[in-house]
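First the structure, which I've put down as structure tokens, then a few questions once you've had a look.
Of the protein chains in this complex, one is absent; all others appear in place.
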Amino acid sequence: MVKKVQHPGVDTDVLLEWYRSMVFVRHFEEQAERSFRRGKVGGYLHLYIGQEAVAVGVLGAIRDDDIIFASYRDHAYVLLRGTDPGAVMAELYGKSTGLCKGKGGSMHLFDVQRGFYGGYGVVGGHLPLAVGAAYALRYDHGDRVCVCFLGDGAMNTGAFHEALNLAGLWGHAGLCPLVLVVENNQYGMGTSVPRSSAVPALASRFDAYDIPNEVCDGMDPQAVYDVVRRGVDEARRTGRPWAVETLTYRYAAHGAADLLQPYRAKSEVQEWRQRDPIAQTEQRLRHAGALDDAKVEAIAAEAERRVQEAVTFAEASPDPAPEELYTDVYGEARDGDR
Amino acid sequence: MVKKVQHPGVDTDVLLEWYRSMVFVRHFEEQAERSFRRGKVGGYLHLYIGQEAVAVGVLGAIRDDDIIFASYRDHAYVLLRGTDPGAVMAELYGKSTGLCKGKGGSMHLFDVQRGFYGGYGVVGGHLPLAVGAAYALRYDHGDRVCVCFLGDGAMNTGAFHEALNLAGLWGHAGLCPLVLVVENNQYGMGTSVPRSSAVPALASRFDAYDIPNEVCDGMDPQAVYDVVRRGVDEARRTGRPWAVETLTYRYAAHGAADLLQPYRAKSEVQEWRQRDPIAQTEQRLRHAGALDDAKVEAIAAEAERRVQEAVTFAEASPDPAPEELYTDVYGEARDGDR
Amino acid sequence: MPDLTYRDALKSTLVEEMDRDPRVLLMGEDIGVYGGTFLVTEGLLARYGPKRVIDTPISEAGFIGCGIGMAMLGLRPVIEVMTWNFSLIAADQIIQNAAKIRYFSGGQAGVPMVIRGPNGAGVQLSAQHSQALEALYGYFPGLYVAAPATPADARGLLRTAIRASDPVIFLENASLYGLRGEVPDGDYVVPFGRAAVARHGRDVTLVTHGRTLHMTLAAAAHLAADGVECDVIDLRTLRPLDMATVVESVRRTHRAVVIEDQGGLYGVAGEVMAGIYERAFDDLDAPVVRVSGEDVPMPYARTLELLAQPNEAKIVEAVRRTVA
Partner (left out) sequence: MPDLTYRDALKSTLVEEMDRDPRVLLMGEDIGVYGGTFLVTEGLLARYGPKRVIDTPISEAGFIGCGIGMAMLGLRPVIEVMTWNFSLIAADQIIQNAAKIRYFSGGQAGVPMVIRGPNGAGVQLSAQHSQALEALYGYFPGLYVAAPATPADARGLLRTAIRASDPVIFLENASLYGLRGEVPDGDYVVPFGRAAVARHGRDVTLVTHGRTLHMTLAAAAHLAADGVECDVIDLRTLRPLDMATVVESVRRTHRAVVIEDQGGLYGVAGEVMAGIYERAFDDLDAPVVRVSGEDVPMPYARTLELLAQPNEAKIVEAVRRTVA
């Protein structure tokens, strides 16, 4: 589980834990991609590589009992939430021991016990769910918040508009403790933000819903944490939504199946890689004397060991039983159901 | 047809013609309501009474070959566009001589020959159509503009968001000569603007799409004209969308079938009636010496005569032939159609 | 057993369920201050306050999607759509999220939500306000689809819907709200997937649901005068679809007519016919006949609108053909 920070401000210990988390998530996803190439993982596989600082910074800023909604690019969130990596990998492998019994796959990870309410495949489609969930959290006067991750591309959907207007309205009544985290990774598939959004300054779009908003560097977990921590505290205190646009980048193709990337220059990817969240954090920790070559290697080795354990578990797990095809369609068997 | 103004600025002659137009539209709708009460007009009937200045000011500012999309509250636009009132009344009566052969009714008036591309019944659903139509107008380098009327309530629909973002984007390429006219009549059915919009300053919402916007008094045709004329000229010159929020009011119930209006005080309606567009314009014209009691009466009498002529026509017209049920489903009979 | 209108049967059931379970809340356009387009929720804002009776903006995808999120967190939203026509704006939310979340989450989350409102045509509302959508939603596993035709079923099915653990498409009809009938008191519940036999007869089975039940019963009464005795089956829910009751009847009558309000191609009647033949092919003495609305968008003019819809005479004529 990603290290939670109790007090505002991040110290070296925390940063080291976050570094460890980011390294682990990256190793996990690199393995997932290898498994995809070997035909062990099917369907669509969307890697988060490059964006790890966002998830770490945000999840570091919330409580265990806060809840999360996300899109299909969802591996990092569950892993950082503390879900067993074996169950995540087994889900990618479509095994019975997977998080969702092999029924959801990469795009639909769920760990409701840990407050992760899913991975959704229709862009923007999860936003109304998150707004409603935030309302529910406040319905009986609780103080939990709902965090909703979304991409830059999702902001052009009608669901975004309808949901956020409702969030703004319900926020006026203190009934919508929602933290919106836009991961502006510059593209929705092959379409850049300026080609898809009439106003490329995405955070400003939240003004249309009276939702306070900020922008931050999404390549630095500490920067993300600092901003989001304030937002989370605000949302929790006031019951009003709050939004942040994190400026980040995905290194890999949109999905693992995409081979060509005619929409961007290799040099652009290289430039962003200069600001890699893991490398940057590593530098900072080395500077602070908290990391050296040996420790870096040990952390990587430990990450790889845990990932391979997950793979072994997934490989060894059985396929779902054929009867599983028919379960989970309805909650309770009802008299007369067809 | 509503008097078109060639040069910016409105003189007394023009205002007198507009007065005549507004009086006619109001008489027409008052009759439509009587016919509804007598069971001659069915379905939903949405009256425009109170908002006449908007249609007159806007239609006075555009060219004959410009086009228009609107919602179900659409009587005024066709009448002001010069459509035969008999055909409009016959449509409300569901007669074969109606504008749409009796198939559309009050909510779906069309007069494509005069550039009126319809009344639509799903709130917000016509907005994307108008954006696409504007694109089409520019596709072969024409200089026509598309005017789209919408209610305050329509601004909360996903269709609004998706369409206007596209309009903004296409406008950057000079391919979207669209004039958006929000008729903020303070309510969508029984829900006031502050209860339905997180940001009640509606015009400002267009900022999210990089669409220039203004606000104007919607109870004064001249005020509407002055602002909209600039916007129309801009849109025509640049191929970019432009928006105005007109502040106006509907006096009648949302639809003629609604009996109670628990959502607003009678005194509020009375206050707005003080600023009635017809009465205000009448005062101004009397002041300028262009109207006196006799002329006011004559104009009313002439309006009523034309309305009664329309009723007579509608009453005398035959019902649609039974075969008409099956026509206009598809454009050409196709081989093998079921 | 009080005599209630369909509207009051719905409203009183909402009240009973809201009193019983604080997690039940209402949401929709103009259901609070305005009282609901068809007044089903009138007075409930005053009774339960704005946190439980939520007036929404015109944002069907938004508030239905919010209902899904609320339901996932344990609330039980009952959402009104002004007409089912507008639900098409939320089709993605209903079909892609509400119906499927339980499945793709491997059973971790469920969506106990009801969406209710008038389905099908009113009087002269024309094409965009008149569509009947039972087959459209009936296609999707994960949804329930209920269509009460009487005040008693309005109560019994709505109660089942609110207590169900999965999303329910609850189809009312404008012409039914004023209908009066006896409505059982107390914790009256009608389970999903149980068709009702609305009239007993030995000569031919008439299968229908929703508002066309009443013209079907009228047709059956008319035919009885001529000595043709109809078994009239009201499906009550379209998903699950109770073919067992239909087939049991057809095995006795050897003849069937299936009536639906609209449709034709890919409607409910075709499915019911297919189901009858799959299970009772050898029992049939004549082809099953269907009576559907005409395959056109709904016209405005009253004369055309009536032609587009089924009616008692068309049903009588179809039955005559079947028993000829």
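Letters A, B and C mark the chains in the order given here, with residues in each chain numbered from 1 onward.
In this text, contacts are C-beta pairs under 8 Å (C-beta built on N, C-alpha and C of every residue); 3 or more make two chains touch, one makes a residue touch a chain.
Since we're looking at a predicted model, the values are computed, not measured.
The chain not shown here is in contact, across the full complex, with A, B, C.
Considering A:4, A:37 or A:195, the position touching the chain not shown turns out to be A:195 (whole complex).
Of the listed residues C:54, C:296 or C:315, the one in contact with the hidden chain in the full complex is C:296.
The residue from C:149, C:198, C:246 or C:273 that touches the chain not shown here is C:273.
Seen from subunit B, the chain kept out of the figure touches residues 67, 69, 98-105, 108, 110-113, 117-118, 120-122, 125-137, 139, 158-159, 161-163, 165-166, 169, 173, 175, 327-332, 334-338.
Across the interface with the omitted chain, subunit A contributes residues 42-44, 91, 94-95, 98, 100, 102-105, 107-108, 120-125, 153-154, 156-159, 188-191, 195-197, 260, 262-263, 319-320, 322, 324-326, 329, 338.
Contact between subunit C and the unshown chain involves residues 61, 85-86, 88-89, 91-92, 95-96, 99-100, 103-104, 126-128, 131, 135-136, 138-139, 141-142, 238-239, 241, 263, 265-271, 273-275, 277-278, 281, 286-290, 295-297, 299-300.
Keep this in mind: only the chains that are shown with their structure count from here on.
Highest inter-chain contact count (C-beta pairs) belongs to A-C. Taking the mean of all protein C-alpha atoms as the reference point, the chain centroid lying nearest to it belongs to C. Note: the chain lying farthest from subunit A is B, by mean C-alpha position. If you average the CA atoms of subunit A and of subunit C, the two centres end up 40 Å from each other.
One finds 46 Å separating the Cα centroids of subunit A and subunit B. For subunit B, residues touching at least two other chains, in rising order: 156-159, 195-197. In subunit C, the residues that reach two or more other chains under the touch definition are 56-57, 59, 61-62.
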